[in-house]
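Just dropping this structure here.
One chain of protein is taken out of this complex; the other chains stay put.
As written, the chains take the letters A and B, and residue 1 is the first residue of each chain.
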Amino acid sequence: MPNYYIALIPLLPLATFVLLGLFGRKYLTASSGIIGTLSLFISTIISLITAYNYFFITGKVNGIFQPVLALKYTWLQFAPNVSIDLGIMLDPISMMMIVVVTFVSLMVHIFSLGYMKGEERFATYYAFLSLFTFSMLGLVLSSNIFQIYIFWELVGVSSFLLIGYYFEKPSAVAASKKAFIVTRFADLGFLIGILILAYNAETLDFSTLIQRLTDANSPYLINSTAASFFGISALTWGLVLVFLGGAGKSAMFPFHIWLPDAMEGPTPVSALIHAATMVVAGVFLVARLFPIFAFDVAALTVVTYVGAFSALLAAIIACTQTDIKRVLAYSTMSQIGYMMFSLGVSQHGGESGLGYMASMFHLFTHAFFKSLLFLGAGAVIHLVHSNEMKDMGGLRKLMPVTHITFLIACLAIAGIPPFAGFFSKEEILMAAFHSNKIVYFVALFTSGLTAFYMFRLYFAIFWSKESHANADHDEGTLSMKIPLIILAVFSVFAGFAPLSSLVTSDGAAIETHIDIVFSIAPVLLAAGGILLASKLYKSENSKPQSIATSLGGFYTAAHKKFYMDELYLFITNNIIFNMIGNAAAWIDKNIVDGFMNLLATVTAQISNLIKGFQSGKLQLYAVYFFVGVIGFMLLFVYLWN
Amino acid sequence: MNEIGLNQILIVSTILFFIGVYGFLTRRNMITMLMAIELILNSVNINFVAFNKYLYADKLDGTFFTIFIITIAAAEAAVAIAIIIHLYRSLKSIDVDDADMMKF
Partner (left out) sequence: MTDLSILVFSPLLFTLAILFCRTATQIKWTALIGSLLQLVFASSLMYSYYVERAAGNTAQMLFEQRYSWYSALNIEYYIGVDGISVIMIMLTAIVVACGILISWKMETLTKEFFFLLMLLSVGAYGFFISLDLFTMFFFLELAVIPKFLLIAIWGSGKKEYSAMKLALMLMSGSALVLIGLLATYFNTDIGNGVHTFDLLKIAHQHIPLKMQLFIFPFLFVGFGVFTALFPFHTWVPDGHSSAPTAASMFLAGISMKLGGYGCLRVATYLMPEAAQHYSWIIVLLATIAIIYGAFATLMQKDLKYINAYSSVSHCGFILLGIGMLTKTALIGAVMQMVSHGLMTALFFGAIGMIYERTHTRQIKELGGLLKTIPFLSSVFIIAGLCSLGLPGFSGFVSEMVVFMGAWQRPDAFHRIATILAAASIVVTAVYILRAAGSAIMGPIKNEHFNHLKDATWNEKLASVLLIVAILSIGLAPFWLINLISPDTQLIMENIARGAIGN
C-alpha cells in the first residue's frame, strides 16, 4: 500500500525519542537538538504532503471528504468484535491537526535550539519533546477510540515530564504532579465513557462507532438511548464522560487549575503543549465524535455551557494576573472555551454545521498566534530572567523583532481585521448568534476582555516604564528569531486559509461570508479594549491600582483565581488525605492488623497457660507418654465395641 | 510336660517390657536409661519372633522386622551415646535431671 509512508509522521519523532533517550545523555549532548529538529523537519514535510494529497487529490469523493483508513493493525483483541486497533485515519480534522502539530512543534524545536542552549539535560529535553510530538501525532491520527485514549495518556505523561523538566524546583515538581493528577482524574471519566460507548456499540473503531450510534434505526442506538441511569440515557452518560476527559486535557472549568501552574515548564514547552497542541486535544476529541454528540442534545448543551463559562471565567482572571505566562495560560483557556462552545452550538452537516467549522478554524489560527505569543514571552523571559510584569517594561527598543511579532499576535488574538483571529472568531460569534443568544453575548463580552488583557500584557512588557534590563543582552540567537517571524507571518495570513471548504462537520464545503454589519460589534469592543489598556498601561501610572481597589472583593477573588486552587487543596488535603486515606491506613493498622495480632496474642496466652507441662524432665515426659498410651489402649479396648 | 506356647513367651516379653519401662522411668543415669530402652526393644523383638513362629509360620516378615529393630537399636545406641557424651562434656554429669534445658 502506498500509504505506509504516513506512518513515518509519528514514527520519526518516536525514533528520535528512543535514540536521544537511550544515548543522548552520554553521546549526543551537543547534536541532539539538530537531530531532533531534522527528524521533525522530515516529519513536517511528509505531513504537509499527506495533507495536500488528502485535501486536494484523494480525499474527496463526490465533493465530500471521506475518512480514509490508511493503516490498521490489531493490537489488542478483547472479544471477537471488540479490539484496540492501532491505525491511521485520514480525514479533514486529522489532516489539519498533523499540519498544525508538526509545524508548531518544528518551530518550537528550532526556537529551543537557542533558548535551551547550554542546559545540562539538553538531550533529555529534546527526547521528551520528541515523545510529546509522537504522542500528539498518534492522538490526532487515531482510528480507534481506545487508541486515542492510549495516546491521550502518553501526551499527559510527556506533559508531566516536560513541566517537571526543572525537577530541582519544588514548584515545578508540584505543578507537574498537579497537571498529571488533575488530567488523570478527568481521564477516568473518559475511560468510563469509552467503556459505556464501546459496550453499547460493541466496537471501539471510530467509523463503526459513529455509524452505529448515529443511525436512528440501528439497534445499538436504540439500546443506548433506552438504557438509563438516574434518568439519563447511557448515550448521554457516555458522551458527557468522554467530554469530561476532554475538559481535563483542555483545561475547561472545573479542571482548569492545572494549566496556569503548568507554566513552570520551559517556555517553548508551554508554547507547544499548553498553548497550541495538547490543550486542544479535548476540542479535537469532541470534534472527532461530533456526529454522535450532534445526536445528543443534552451532551452538547453541557459542552456549550462549560465552554462559554470557561471562556468568560478565564478572561476575567487573565485581567488580574501579573505573571506573563499565567496571563497567556488563562487566555489559552479562554480561547479553548471559545472552541468548545462553538462546537456546542453547532449541528451536524450543512450550513448549520458552521460552529464545527468555526471551532476547527479557530483551533487552526489560535495555534499560530498563541504559540507565537508564548515564544515571544519566552524570548522576553530569556532576556529579563523573570516572569513578572513588574520586572519588564520598555523592551520595544531592546528587542524589536520580538516586539513586532508579539504585537501581531496580540492583534490576531484580539480579533482585529485582517489578522487571523478575526476571521475565526467571527465565524464562532456568528454560529453562536444563530443558535444561542446568551452564549453569543458572553462571547462578545469575552472578546472585549481578551483585547483588554492582551494589550495590558503588551504594554506592560514593551512600553510602560523605561527599560532597566541589562542592555548587553541581545534578543537571542537567530534560531530564536526565525520561528517568531515565521509564526508572525502565519498569524497574519492564516485567516485566509479556505477551511470552510476543507474542514466541515460532514465533509462537504459550506459557504461562509464576512458580514460587515455583524463584525462591527466585536471589532469595536476589541478596539475599545485596546484603547482602555493603552490608557491604563502604556505609561506607568496609578490608575490600574485605583481601579483594582475600587473593584474590591471581586478583584481580589479574580486575582486569587476565584479560590479554585484553595478549594481543590481543601478537598485533597482534608477529605481525601485526612479523612479517607488516614482512615484506610488507620483501619489497616488497628483493625485488620489488630485482629491478626489478637489471634497471635490469644495463641501466646494459651501456650503460656499450658507450658507448665513442659518441665524439661525427660522421665516426666515418658510418664505422660505411657499414661497416654495406656489411656488410649483402655479407650480402644473398652469403647471400641 | 507342656509345650512352651505363645502365651508363655508373651508373658516373658511383657515382664521384660515393664522392667524396661520401670528402668527408664526411675533411673537417673542416662546409660542405665539407654539400657532400659534396649530391654523394651528386645521385648518387642521377642514378640515379633514369637508371633511369626506361632501365627504365620510360612512367612518371614516378623524375623525381618526383628533384624531391622536390632540394626536400628544399634544405630540408636550410637547416637544416644554420642548425645550422652556431649551432654557429659558440657554438664560434667550424666544425670538426666541435670539435662533439663529443654523447657519453656
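Before moving on, here are some points about what is shown:
As a working rule, a contact is a pair of C-beta atoms (placed from the backbone, for glycine too) under 8 Å apart; a residue touches a chain by one contact, two chains touch by 3 or more.
On a predicted model such as this, the values are computed, not experimentally measured, just so you know.
Note that the undisplayed chain, when the full complex is considered, contacts A. Within the full complex, the residue among A:Ile547, A:Ile571 or A:Ala600 touching the omitted chain is A:Ala600. Looking at A:Ile34, A:Leu188 or A:Ile438, the residue that reaches the missing chain in the full complex is A:Leu188.
Touching the chain that is not shown, out of A:Gly59, A:Pro92, A:Gly114 or A:Gly164: A:Gly164 (per the contact rule at the top). Here one chain is not drawn; of A:Trp75, A:Phe445 or A:Phe518, the residue touching it is A:Trp75. Annotation for chain A: contacts to the undisplayed chain at residues 25, 74-79, 82, 146, 149-151, 153-154, 157, 160, 164, 167-170, 173-174, 176-177, 180-181, 184-185, 188, 191-192, 195, 198-199, 576-577, 580-585, 587-588, 592-593, 595-596, 600.
The rule is simple: only the chains that are shown with their structure count from here on.
Between the CA-based centres of chain A and chain B the separation comes to 87 Å, rounded to the whole angstrom. Of all the residues in chain A, the ones that touch chain B in their complex are 611-612, 614-619, 622-623, 626.
Against chain A, the residues of chain B that register as touching in their complex are 21, 24-26, 33, 96-97, 99-104.
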